[in-house]
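For this depiction, one protein chain was excluded, whereas all remaining protein chains were kept in their positions.
Note that the chains take the letters A, B and C in the order they are written out, and that residue 1 is the start of every chain.
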Amino acid sequence: MKVLGLVGSGRKDGNTNTLVEKMLEGGRSKGLETKKVFLADLHIEPIGDCVACRRAGKCSKQDEFDSLMDEVLDSDCVIFGTPVYWYGPSAQMKAFIDRWVCRMHFDEEGFRAKMKGKKCVLAVPHQDEKLSGAKYLLGMMEQTFEFMDMALVGKIQTTAWRRREVSQDEVAQRHAFELGARLAEVEAIKEASGSVTFNFSKRLIER
Amino acid sequence: MKVLGLVGSGRKDGNTNTLVEKMLEGGRSKGLETKKVFLADLHIEPIGDCVACRRAGKCSKQDEFDSLMDEVLDSDCVIFGTPVYWYGPSAQMKAFIDRWVCRMHFDEEGFRAKMKGKKCVLAVPHQDEKLSGAKYLLGMMEQTFEFMDMALVGKIQTTAWRRREVSQDEVAQRHAFELGARLAEVEAIKEASGSVTFNFSKRLIER
Amino acid sequence: MKVLGLVGSGRKDGNTNTLVEKMLEGGRSKGLETKKVFLADLHIEPIGDCVACRRAGKCSKQDEFDSLMDEVLDSDCVIFGTPVYWYGPSAQMKAFIDRWVCRMHFDEEGFRAKMKGKKCVLAVPHQDEKLSGAKYLLGMMEQTFEFMDMALVGKIQTTAWRRREVSQDEVAQRHAFELGARLAEVEAIKEASGSVTFNFSKRLIER
Partner (left out) sequence: MKVLGLVGSGRKDGNTNTLVEKMLEGGRSKGLETKKVFLADLHIEPIGDCVACRRAGKCSKQDEFDSLMDEVLDSDCVIFGTPVYWYGPSAQMKAFIDRWVCRMHFDEEGFRAKMKGKKCVLAVPHQDEKLSGAKYLLGMMEQTFEFMDMALVGKIQTTAWRRREVSQDEVAQRHAFELGARLAEVEAIKEASGSVTFNFSKRLIER
């Protein structure tokens, strides 16, 4: 199984990267093949007016969307890592997702068939003290996955006020690792019929 | 540690009961003391106009709210089990929570001090096919716990279209059991700084 | 056109009543027939286990649900007035809505046909300083109306920290009146294709 981790933060060595990296480590501990991509390294344009593209019969944007999209399609599981910026995902992550429409315009059925059932995971660090600060981001992403019939395997969110805070938060890292390891154990989740959530705390004392 | 499981469904042998019961079993497997209460067995009136009560210096309702509230206060952890009825908790569960105000009116500081840090868990079966069908219920309950500074340890939700469906869903039962067992391992979670969620499926094949 | 205003607060002379009353006044100013019902005056039991009822062929509860439900069915437009209690509607309002299932159990098609397209309005005062404090209540109620194919014509929400605060808030009262008057002008809204919202403020200076 191939796991692709997307780091959607503008910062390459920050909290989002730590969460995604630990999750990929967890996957590798179970023998999964992993790859990490920093959206900050790619040039992906926002979606434009699709009329010209439709006339031309192909997307007119000259950027790295297609290669990233192909990597997503080629992966069994995709980790969407994004910080909470203004209660939503980063503009980089949003630009990538907005462009999915380019594929749908030219071959909706084919694109849907490839995305359907694809496993995905959310990794979301945020500066808000309260976990509820991520609710609109989570809602937006979950409904996107639901719309594409993707198989959301799980999600992790952590508060992290300071730069690199997660790199000192062993509890968060352990949970990210375990979520990554779990990817190997879940053969097929299809449509989720349930979910279980464990809240944790930096100040948590676990026996 | 004492765990109190509240079954907020009008049905005593239904899906909510199964989730709460499995969670209590998980707790007992770790040596926790457990108790289950069916809200359907109790007479709890909705909140009225509190002016008369304030004048009288005590709540005027003659019902079983006080004894249940005292049991909650006396427990280390409370499982709030409620089905999703019309996108919210059952009226029975809502009536109990609405009445918390009766305690706050007479001794807000004292009541808050007792609720603060109290561990709680959510157990939510629902008929909606999609997990997103519980989002308003979860938001409402989570914000209630946040307002009282309670320590939400975790939550489980399952779709269950048919009567007693959860009693045939071994995956859901196992996750409920594990969430219950986890209660013993978490000494103190205080304010959660993170959460990890595992989605599961009846049709899930786990290696 | 017949407008029924439901006051779901435990307090009969409070903020919910003021909003509902002003809206009914607005309706009467356009010649509409109006009626107001206080849920606090009625005995409506929470929903129980429906198995016994199904066997008996009719709902076993002996209370005032049926007469209220019939009044709702007999009205062209229903105002659902409820305070925000713990981020949701009052238990009284929730108990009434939960019981709609009793009708659906025995004649889902017939009940749906009668509710479909029925105009409804939300009137929601709340103690939260921020309008966002009502979001779960609004979401829950709006999805309920959507599920029943009812025609939500509009909604009004106001912050009101103190008892009877809305009775001194002329801006809120004026907006409630106008929303009520609008009921007469809207022949049929069916499925809403748009909505426009005006925020207002007690401290608002309107030229």
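We take it that contacts are C-beta pairs under 8 Å (C-beta built on N, C-alpha and C of every residue); 3 or more make two chains touch, one makes a residue touch a chain.
Just so you know, these numbers come straight off a predicted model, no measurement behind them.
Undergrad: If you put the missing chain back into the full complex, which of the shown chains would it touch?
TA: A, C
Undergrad: Which subunit A residues touch the hidden chain?
TA: 10-12, 14, 40, 46-51, 85-92, 94-95, 97-98, 100-101, 135-137, 139-140, 143-144, 147, 163
Undergrad: Tell me, which residues in subunit C touch the chain that this view leaves out?
TA: Given the touch definition above, subunit C has residues 129-132, 135, 139, 142-143, 146, 151-159, 169, 171-172, 175-176, 178-179, 182, 184-207 touching the missing chain.
By definition in this document, only the chains that are shown with their structure count from here on.
Undergrad: Which chain's C-alpha centroid is most distant from that of subunit B?
TA: A
Undergrad: Report the inter-centroid distance (CA atoms only) between subunit B and subunit C in whole Å.
TA: Centres of subunit B and subunit C (C-alpha means) sit 27 Å apart.
Undergrad: Averaging over Cα atoms per chain, report the distance between subunit A and subunit B in Å.
TA: That pair's centroid distance is 31 Å.
Undergrad: Quick one: subunit A and subunit C, Cα centre-to-centre, how many Å?
TA: 40
Undergrad: Residues of subunit B that contact two or more other chains, please.
TA: Where subunit B meets two or more other chains at a single residue, that happens at 135, 139, 143.
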